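The block that comes next holds chain A.
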Amino acid sequence: MKKLYDILSLQFELADFESKRSDLAFCKVKASQAISLLTHLRDIHGYTHLVMLTCVDWLEDKQFQLTYLLHNYATKTDLGILVFIDRDHPVMDSLHHLWKQGRVYQRELHEMFGIDFPGSPGVEEPMILEGWQGPPPMRRDFDTKAYSDETYSHRPRVQNEPEQHMKEQLYSED
Partner candidate 1 sequence: MNDINDTIIPEPVPEYPDWRKDAKTLTNAGLSEEEQDWFCDARPQPAKKSWQVMENFLNWARSNSLWILAFGTGCGAIELRPLITARYDISRLGMQPRPTPRQASVFMIGGYVSIKTLKRIVRSYEQMQGPKFVVAVCSCAINGGMYWDSYNTVKRIDEYIPVDVYVTGCMPRPEAVLAGFSKLKELIKGGKAEGQNLYAEKFDWYKENQKRVIKDWNMPDYNW
Partner candidate 2 sequence: MSITLKLIWAFISLGVVTVWGLTLNGIVQKIFARVQGRLGPPVWQPFIDIIKNNAKRTAITHGIMFYLGPVFRIAGGIGTYMFIPVIFGSVYFSNFSMSGDVLLVMYFIFFGQLGMALGAGEGGHPYSAVAVSRGLAQMTAFEVPFALSVISLVAQYGTLNITEIIAAQQGGFLQWTLFTNPLAVIAAMISMLGMNMYNPFSVVIAPQEIPIGPPTEYHSSFLGMLATNRGIFAGAKLILFMNLFFGGATNLFSLMLKTFWIYMFSVFVGAAYPRFRTEDSIRFFLKYPTAIGIISILLFTL
C-alpha cells in the first residue's frame, strides 16, 4: 500500500498516509485533484469498485470530510481517499461518470449535509426527506431535539409511583 502511495505521490499531492491494516489504508488528497486521482485509481490501479462515499462533519474545523472508499478485486485491498472541503461552501466535483451508483451517495450527502455535487443527475431530488424545509439534518449544528419538539407533539407523559400504581392495578378492590 505504501508503495502505491509513493507511486501516486509522484503525480498527486497526497498526504497523511495511514495504513490501518495490511489491506486497508487511507490518505488525504486535495479536493481539486480528488476526481482525477479516483479516475487514475480506477483505470490504472484496478480499484474498480466504489464501496462507499460518506461524509464527516468537522464542525470545529469548519470542514466536511468526504471519504471515498475503493476496493481492488485483484489485490483484495481497500483504499480510502479523504477529501476535505470547506463547510461554508460545500461543493465537490461529482463522480457519477465514474461509478453510476455514485449519484445515489451524492444525492444522500446533498440531502443530509447540504453538499452540492454540480452535474450529478437527480442530486436535488429528495431521498427520504420528502418536502424537507429545514437545514440539512445531519449537520452537527442542527439541533434535532429542538426541531422535533417544535414540529411533533409528544404524548403527555403520565408518571406513576410504581408501588402505588401496581397496588392500584392489582389490588384495586381493596
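The criterion applied here is as follows: a residue touches a chain if its C-beta (ideal position, glycine included) is under 8 Å from a C-beta of that chain, and two chains touch if they have at least 3 such contacts; residues count from 1.
Here is how the candidates were picked: all candidates are chains of the complex that A comes from, given by their letters.
On a predicted model such as this, the values are computed, not experimentally measured, just so you know.
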Touch-positive candidate for chain A in this complex, from 1 or 2: 1
Touching residues on chain A, where the partner in the complex is candidate 1: 126, 128-134, 137, 142, 144-145, 147-149, 151-155, 157, 169
